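The other protein chains are all here in position, but one chain of the complex has been omitted.
This part shows chain A:
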Amino acid sequence: MIVMTKDTMEIVREQDVVPFRNRVREFGTRIGMSLVNQTKLITAASELVRNMLKYASGGKVILEVISLNAKTGIRLTFKDEGPGIADIALAMRDGFSTGRSLGLGLPGAKRLVNEFDLKSNPGEGTTVTVIHWKHGR
């Protein structure tokens, strides 16, 4: 896998969300991703960044343009040092939330992107990595 462009954004306040989403859109436009795929990726990113703010009071996101086997895509890595997720299987279930939300964030984000990876240890924080390819597959 080749990383072609890399950028990092700190997310510490609610106001950081809109500029972050715009940055993801810029990356998508730069590689020629279609509008539907951009919308899916940005919506997933919005859910994940919201989780980061809500449960871990912020963190950082690494944005990368990657290339693998002649496919181009965007990889987003969300890193926080929050409380971590005790039961990942439960957190990935539709409708489950420890906050007062709809519980669609994690499972919904997973459905919207091509690749989704979640690593978390209680007390050590959470890292979510998503990849969405230019053509959505």
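Convention: a contact is a pair of C-beta atoms (placed from the backbone, for glycine too) under 8 Å apart; a residue touches a chain by one contact, two chains touch by 3 or more; residues count from 1.
The criterion applied here is as follows: contacts and distances are computed from a predicted model.
**Q** Unshown chain, UniProt name, "Two-component response regulator", "RsbT antagonist protein RsbS", "Sulfonate ABC transporter ATP-binding protein" or "Membrane protein"?
**A** According to UniProt, the chain not displayed is called "RsbT antagonist protein RsbS".
**Q** Where the complex has a chain not shown, which of A:T39, A:T72, A:T98 or A:N114 is the residue touching it?
**A** Here the residue in touch with the unshown chain is A:T39.
**Q** Considering the whole complex rather than only what is displayed, give the residues of chain A touching the chain that is not shown.
**A** 14-15, 17-18, 21-22, 25, 35-36, 38-40, 42-43, 46-47, 50, 94, 101-102, 104-105, 107-109, 111-112
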